[in-house]
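Structure first, commentary second.
Of the protein chains in this complex, all but one are displayed in their positions.
We call the chains A and B, going by the order they appear; numbering starts again at 1 in every chain.
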Amino acid sequence: MKRFLLTTALAASLALPVHAATPAEGETLAENQTLDFWILDAVKTLDPHKNTDVDGAHVLRQLFEGLMNEDEAGAMVPGIAESYEMSDDGLTYTFKLRDTAKWSNGDPVTAEDFVYSWQRAVNPETASEYAWFMELMNIVNATQVVAGEVPPEELGVRAVDEHTLEVTLSTPTPYFIKTLSHGTTFPVHRATVEEFGDNWTQPGNFVSNGAYVLDSHDLGVKVTLSKNENYWNNAETVMTPLNFITINDQNVALTRYQAGELDWFDRVPAGQFPNLQEQYPDQAVAIPQACSYAYLFNMSDKGPEALKDLKVRQALAYAVDRDIITDKILQGGQKPAYFWTHWAIEGFEAPEIEMAGWTQPERIEKAKALLEEAGYGPDNPLSLTIQYNTSEDHKKLAVAVQQFWKAIGVNATLANYEWKVHTDRLQNQDFEVARYAWCGDYNEASTFLDYFRTDGYNNGKWSNADYDALLAEAKTAENTTELYKEAEQVLNADMPFVPVYHYSNAMMVNADLRGIPYDNVMYNWYAKDLYRVAE
Amino acid sequence: MFGYILRRLAVAVPTLLLLIVFSFLLMHAAPGGPFTGERSLPPQVLANLEAKYGLDQPLIVQLWNYLKGVVLQFDFGPSFVYPDRTVNGLIADGFPVTLTYGLLSFVLAALVGITLGVAAAIRHNSWLDYLAVGTSIGAQVLPNFVMAPILVLVLTLWLGWLPGGGWSFNDPSYWIMPVIALGTSYMASIARITRSSMLEVLGSNHIRTARAKGMPERRVILRHALKPALLPVISYLGPVFVSMITGSVVIDIYFSTGGIGRSFVDSALNRDYAVMMGITILVGALTVLFNLIVDILYAWIDPKIRY
């Protein structure tokens, strides 16, 4: 067995073994350490194994602590696990859990808790919508347990002793450690879950192991958390209480931020960031966020004949003026996309893409020529339908893209569906061109690239053997950078989609709030690392 | 009269049943299901979920089980989208909020509207009349999805007087904006109906007679004019009452009150069948009930009406 240090970040943090709120030299903490954070919708559940949305994940990350946390740059740092070892074949991970870790009711957090929780996450009876995450982690038998073929006890995770957890993988998984800050891997308190059933998430019943405990949950109005006195590093937690305030309208939320009712407002409406930056230079921030936006072509049998022609796909991809989209419509620090993986993903290097180097007039000229070669022109114009789901921003982009394509003689009709219908049609290949966005599950390029694998989600049903082979190779390779770059090039050569832009998170942050992980593209933040300074 | 009530009740039951079956089938006919998401779920996971909520059974069986639960146990089932909540729980949380701001708006709209209407009619063609008519027409056409953000802008951002949203049963400052935003246009309608109906009554023969007899004006109005003038207002108040207490999507969205109006739209969009059905049944039952009450009340006040 070879002993690994967690990462370089951990090597550094060994001297300073915990990651917590650390005021800089000369900063005085403010009297008031409340955090009012905006969430768009009601939090659907506080059960970490059942949550599916981002807002819920923000709340859960404060309540629970998994084996690993992330630091302000997104690097993995110890959470409940103090250290871990990986076997030489890369299939077995052994975690040493902190013996000081406790639940909010005083019970110790044990390896058995993780075993129970992970089994619960894949147990068909739990019917977790994120059960697939354990499959993504490649834990032995995860797929079989989800399918109900073997009992949950067969899952490749076991407690060696009270503070030692052993996880067995079915195949070496370079990104395994990076999945360990995800909510699906959080432990839940067995006795509480078993006692209260579905009601265990109600305030009063709730037992958690993170830096915070649940005070109240007024559905669709507010979730309030306060410091967990039993948290192993509670002494260094500064911020309390935390209010997660639901405001269903983005613009009203911004108004209320300006009125001082919120400390932190992310997702600034498209086009408003420059003005806000001018008005509040000390509060407006835009950081990269690991999501990519695209228009997918339907390449399946149900798709239109025209899109089977590479020339047509290229022409459509060239004609989209990404600079207008990022600089004139969105204006929130987004970057034009010429490839699929978000540019800020760790260890990813942008591939050389020919089209990126051309000017827009050049692209349009090429697009027109390609369309003509493909047999389309003024007498025989290409007609397509652009499908998008209801949202002010998607609408703006679709309208713009329709105009971009009009400029090369393509008649595009807009079809707006609500979210459920949009996804249903995507998944059944009932579309021609559809708006799509993908957000990374962990900070590594495969989370993006897997999408286009033949057996990936891949709603356009593009399939390429070379691409699949490259990704398969990357699963076990020492150095993946070149492989991912090559995969992007294969993708680009066949253009099954129009890359549009890479996300950024434009937000407003109260000027006295410190410790926000601006360099973490996953946007996973921990309130225990935050603090407010006195003016 | 008694026979009439019975007849109406006899219609109410099939009405509700029809509504339940119709919405149930409609909802299930919609593309996508409660678990359709960004990432298509692995078939086993989807199967597990559907099995858990009984969605794997034939539609007719699901409908039958649902009806059985509702009728026999008053149990509307678990929510599909809020996995740790039941529909009964969600309604118990949201409906009191809706009811509170709905009732307050109703009382406010009725009191102010009637007062304004009567005052405008008495001072016919005075500045008060013009003011009342002008504002009430304006208030009737201004959509509340325009008024709500204006209120937040003015009362929260510029003046800083009120919280911009949220809800608390203990703090009336949260109630004010929802009540204004919901009540204003109804108030305007009530004022207009009251005014025109009052004018008509004031011009009628029996009021002229009363005045000719030298009865004091105050008495003429309170004793003789008000009651007949309010009849059309009352018949309008019935449906208004129902629509106010059954929630407003706009209010819930802008003021994040957590009421059932928003829950309904959300549940329809999220295909949360159980929540959608629960709220439809609640609203349907309230509508049937209050329509009945209003009709009875009306028959009681206006002896001309025979059933």
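Here, a residue touches a chain if its C-beta (ideal position, glycine included) is under 8 Å from a C-beta of that chain, and two chains touch if they have at least 3 such contacts.
We adopt the following convention: contacts and distances are computed from a predicted model.
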Could you check which of "Putative membrane protein", "Sulfurtransferase complex subunit TusC", "Oligopeptide transport system permease protein OppC" or "NADH-quinone oxidoreductase subunit M" matches the UniProt name for the chain that's left out? "Oligopeptide transport system permease protein OppC"
Touching the left-out chain: which of B:112, B:128 or B:142? B:142
Of B:5, B:27, B:176 or B:215, which sits in contact with the chain we cannot see? B:27
Which of A:22, A:144 or A:272 touches the missing chain? It is A:272
Which listed residue (B:128, B:269 or B:296) would be found touching the missing chain in the intact complex? B:269
Could you please point out the subunit A residues that touch the chain left off the display? 249, 251, 254-255, 269-272, 275, 324, 327-329, 331, 390, 392, 395-396, 398-400, 402-403, 414-418, 421
Could you list which residues of subunit B touch the chain missing from the display? 8, 11-12, 14-15, 18-19, 22-23, 26-27, 29-30, 137-138, 140-143, 145-146, 149-150, 153, 157, 185, 189, 193, 196-197, 199-200, 203-204, 231-232, 235-236, 243, 246, 249-250, 264-265, 268-269, 276, 279-280, 283-284, 287-288, 291
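Everything that follows uses one rule, which is that only the chains that are shown with their structure count from here on.
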If you average the CA atoms of subunit A and of subunit B, how far apart do the two points sit, in angstrom? 40
Touching subunit A in the complex, subunit B uses residues 30-33, 35-42, 44-45, 48-49, 51-52, 78, 81-85, 90, 93-94, 149, 152-153, 156-157, 160, 163-167, 252-254, 256-258, 262-263, 266, 269-271
Residue set of subunit A touching subunit B in the complex reads 41-42, 44-47, 50, 52, 124-125, 127-129, 131-132, 135, 146-148, 198-202, 218-222, 245-249, 251-252, 255-256, 258-259, 261, 418-421, 423-425, 427, 457
